[in-house]
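Note that one protein chain is taken out, while the other chains of the complex remain in position.
Right, chain A next:
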């Protein structure tokens, strides 16, 4: 029921549907959760919207379409669908379309199943708008959107002997313009760029992006916090952004040996890693997103999220919470006090709520509107200049 009012920026739920159900894998005696890991929109080609959604094992293509008129005036059917007795029909009429309350229907168009042994962490639609990739911990597969009974394995990092396993795939994405290029990130903080024209199985990367580590800083936590939780290309495709536990890094595709920019998301957590390991928060997977090529955004704890402006080098911390922000007021910047004297309006590290994590944020592709997901709520913020 679209009751949007653009000038006031109010939003309403457009459609709700169950994408996946819990399943049991009888062969392995395992439960497969219905929890959705990723959603990706397809570029819009007609009135309907299409999206891919995936849980741990199965990807589905959904069509979401609107219906705002229905045919009325059939000769052989009543309005409620029951068939009329033909002998009672005395006149003929032409059925017409009449407006009705908007109905939004979601229907599954394709189900891509049984191609992943491990948990799917990423899906990415190719710029050819015909194919897409799906990645799990050890493998990446290429699919055609029309074909569900076949997929091609393009990356396989499973070692012959699992004892030799040293890293897993954490995220993967197609280049926005080059349909044969994709990248995948690892739990060791590396990004590999592959070209599908080079070979059928892209086990050998074309480029390897890795920042050299300072050996004097190495600790038990180094590898864990270097694990990349998300990788996203800028809209131009010249840069890519990676998110690891404490920072966001911008890489120039032309330079493999270090990122061009590094932004600290919550550096004050570095002296809390022991506790964060114990409560598992150190394994939280934060996503990140671009506004074009200039501003990047990512989430943090305590319902805070951060934005970094690459041009001005300014950054801001904002909070998504109903208690602290009245609707239609400008968000107040927040500040965390790492140590020492806490100023008024600052919040100390020890007061942060680590259950309130913002893992998912998204920026509107064309306008300054952002969506921020907290544990139980979805916030939509827009630029006050709008």
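Heads up, the rule we're going with is that a residue touches a chain if its C-beta (ideal position, glycine included) is under 8 Å from a C-beta of that chain, and two chains touch if they have at least 3 such contacts; residues count from 1.
Here is the rule we go by: contacts and distances are computed from a predicted model.
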Candidate names "snRNA-activating protein complex subunit 1", "Dimethylargininase", "Adaptor related protein complex 1 subunit beta 1" or "Alpha-endosulfine"; UniProt protein name, chain not shown: "Alpha-endosulfine"
Contact residue for the chain not shown (choose from A:107, A:206, A:236 or A:279): A:279
Touching residue (missing chain; options A:101, A:323 or A:350): A:350
In chain A, positions touching the absent partner: 21-22, 24, 26, 29-31, 33, 35, 118-119, 137-138, 162-168, 187-188, 216-217, 219-224, 270-275, 277-281, 349-350, 352-355
